[in-house]
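Only a single protein chain was left out; the remaining protein chains are all shown in position.
Showing chain A:
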Amino acid sequence: MAELPTRSLSLTINGEAIGPVDVPEDLMMIDFLHEYQGLTGSRLGCGQGICRACVVILDHDDGTSEEMRICITGAHFFNGKRIRTIEGHAERDAAGDIVALNPIQQKFIDHFAFQCSYCAPGFVNAATVLVERLQRDPLAAGELEGAIEQALGEHICRCTGYVRYYQATRAVIEELGLAKEG
């Protein structure tokens, strides 16, 4: 049998060093997480980078973070990089049980924001990136709705009509004081 070309991949996922692992050169990151790491929370929606159910957070060395659509991004792009997936946000105890959610997760459940939840990981990650950006650089209250629209507006949810995702995200930002009056 002909060998499929592979290359070594090392990265950090949710604070844990992974690899080196030999994986196919053209493997998409979503397949690496699903089939090699058992992390299936980043969901395959379209495979085209359209729906954003697969979004993870890429952490940069300068302290900034950004969304990445991993259904259209090769696994090897992430070599040496740090990402956070939906599985990594909540604080867990030694037994692995959840102790606390991140503020976006908590507000999403308080607001009944999702239904089937297939898209929820993408929304959590996108909203988390927004909150982190605003923590570095707060905005004027009048710009808040626009900022949320820009951050979440391309994400597809077929169940909810988006209302509670948006309201919950706004509530987090307001409660953290990241939208300044005046």
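Just so it is clear, a contact is a pair of C-beta atoms (placed from the backbone, for glycine too) under 8 Å apart; a residue touches a chain by one contact, two chains touch by 3 or more; residues count from 1.
We adopt the following convention: contacts and distances are computed from a predicted model.
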| item | value |
| --- | --- |
| Identity of the absent chain, which is to be given by its UniProt protein name, from "Acyl carrier protein", "CO/xanthine dehydrogenase Mo-binding subunit", "Outer membrane protein beta-barrel domain-containing protein" or "Urea ABC transporter permease subunit UrtB" | "CO/xanthine dehydrogenase Mo-binding subunit" |
| Omitted-chain contact residue, chosen from A:I70, A:I86 or A:A147 | A:I86 |
| Contact residue for the chain not shown (choose from A:I98, A:A140 or A:L176) | A:I98 |
| Where the unshown chain meets chain A, residue by residue | 1-2, 4, 24, 26-27, 31, 34-35, 38-48, 50-51, 53, 85-87, 89-90, 96-99, 101, 105, 108-112, 114-121, 124, 145, 149, 152-164, 166 |
